[in-house]
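Notes to accompany the following structure.
Only a single protein chain was left out; the remaining protein chains are all shown in position.
Letters A and B mark the chains as written, and numbering starts fresh at 1 in each.
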Amino acid sequence: MLDMLLPSIVDGLLIGVVYGLVAMGLTLIFGIMNVINLAHGPIIALGMFGVYLLFTNTGVNPYLGLLIVAGGGLIFGVIMYFVAVHRVLNAPHLASLLSTFAVNMIIIGAGTVVFSTNFRNVDFSLGAVTFGPVTTTGARVAAAVVALLVTAALYLFLRRTRLGKNIRAVANNRKSAELMGIPSSRVLAISFGIGAMLAAVSGGLLATIQPFTILSGGVYELKSFVIVVLGGLGNPVGALAGGLILGLIEGIVPVFMKTTWVPVLEFALFVLILLVRPQGLFGARQ
Amino acid sequence: MILQVDNVTKQFGGLTAVKNVTFGLEEGEILGLLGPNGAGKTTLFNCLNGVYAPTMGRIIFRGQDVTGYRPYRVARLGLARTHQIVRPLNELSVRENVVVGACYGREGLGLRAATRVADEVLELVGLHERSHQLASSLNVAQKKRLEMARALASHPYLLLLDEVLAGLNTAEVMGMLATIRKICERGVTIIMIEHIMHAIMNLSHRILVLNYGELIAQGAPAEVAQDPVVIEAYLGNPEMAEKLLEEEEI
Partner (left out) sequence: MSAWRQPGLWLPLLLVAAAAIWPAFGNNASLRETIFTMLMSVALASSLNILLGYTGYVNFGSIVFFGLGGYLGFYTVSALGWHLLLAVPIGGVAAATLALLLGSAVLRLRGAYFALATIGINEAMKALVINLDFLGGPTGMNLNFSIYQEYGGPAQALWLTYWALAVITLLVIVVSYLVKKSKFGLGLMAIREDEDAAEVMGVVAPRAKTTAYVISAFFPGLIGVLFFFKNGIIEPESAFRLHLSVELLVMVMLGGAGTVLGPVLGAAFYQRLRGLLLTSELFKNTQLVVAGVLLLLIVLFIPAGAVGWLRHRFAPLRRLLE
């Protein structure tokens, strides 16, 4: 039994860390401006294609490509903030849900025309890695390591830098932050940019470990919802925990029952947690 | 006895906002509720009408134990209130706002009867000319009147008024005072939170003073105003003391 479980747990933990990063941008944006970014999935998909195109067309190492994708994600997010989010920030929830969904439609529509919906994969192998009885691919280990590094960098950025502190101040109370001279629009735009950047980078990492299409982002957007609710909506560190839980569920459950039951379990858990502990399992109350 | 408040305490985490408050209220009375900012007056209101369930104690309204009832149950028993920070239903018309009060209040009227009551109440508070405007288009003084109209339209036995005079100019205060007297004459019992001293001293039959959530004095307006404990409580808060002095001069 343990022989079967151990590899599942390791795989679950590795992908779980990446899942944490996948959801981090979504939860960061929600925590700061109370907006659920429904273009999250397509931005993940753009990150996938960014790394793929850089590697396939110009031979850029995928892990180096991530840096370029990160920059692109940041710029995209800032632009998207001013075009689609800024105006509806104080409107009812439906407005920001629909405006970000409009961006989703635009990306998916254009992406389908340009890239079709055929599967792609980044053909770049890091070989196999063996820890004792467990063997996994180097790409998975690398993805988990990069995801952890990005998470750590985000944490330090929010805690230690001036901009990070401003972001937290605006998240806490936009009005009083403005009174203290923090330019809230600019801070919000940058925060949205960072959220998009995280999504794009996570997409880039996913591209190194599995095949994808322009529509793959949607799957991860749904997973992100589950993760952020597990970890507490608006709590980036909670996202990592939520990601690990989801990764473990996906790793362990198939050992005991059919894989198709995994999503049933995930979404039932998701609704249950929303109902019983809407602040998430780790209770970071706002 | 229309209302009996028995040892009511409300805690938020470690903070005790209302502590062992006990008092009774006779039908037809106007009771003034005084106290410095943060004394727990609004929290007490919130306990009375069910927005918060008290941590301890009991609330008996017209012989019925309503402790921990949801606000809508309390409202339907005939206890209405206004909010210190006005809460108009913005995208509904002024009239519709008041119709909600009449439809879902003590009598639970049908739409047609409720509309009649609403028009009558709007006339009473002087908003009848604006009944077709959206509630969001009113100014603050008008929104305060709207709060009052909604509460009145439910034909309550007991009305809780939370600072309905704050932010109004002198003429508006006078108008509102006249309205409150009219309401009282109709037999509605009133508890009012107010900072404008001369108003509350004039209107109230009896006054309660809260400080740090505790009841520190009660009695006739003249007695309470002389009470050294009350004066100290206010002087402990320079802003309020100043306000008190200011009011004396008017």
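We take it that contacts are C-beta pairs under 8 Å (C-beta built on N, C-alpha and C of every residue); 3 or more make two chains touch, one makes a residue touch a chain.
Since the model is a prediction, treat every value here as computed from it, not as a measurement.
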Residue of A:Leu97, A:Val134, A:Leu148 or A:Ile252 touching the missing chain in the full complex: A:Leu97
Contact partner of the left-out chain, one of B:Pro36, B:Gly57 or B:Gly105: B:Gly105
Given A:Ile108, A:Val170 or A:Val237, the one touching the chain that is not displayed: A:Ile108
Chain not shown: contacting residue from A:Ala128, A:Val255 or A:Val271: A:Val271
Chain not shown, touching residues in chain B: 49, 51, 70-72, 75-76, 80-81, 83, 87-92, 96, 99-101, 103-106, 108, 110-111, 114, 150, 154
Residue ranges of chain A at the interface with the undisplayed chain: 30, 34, 36, 83-84, 87-88, 91-95, 97-99, 101-106, 108-110, 112-113, 222, 225-226, 229, 233, 258, 260-261, 263-264, 266-268, 270-271, 274-275, 278
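Quick note on the criterion: only the chains that are shown with their structure count from here on.
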Centroid spacing, where centroids are CA-atom means, of chain A and chain B in whole angstrom: 49
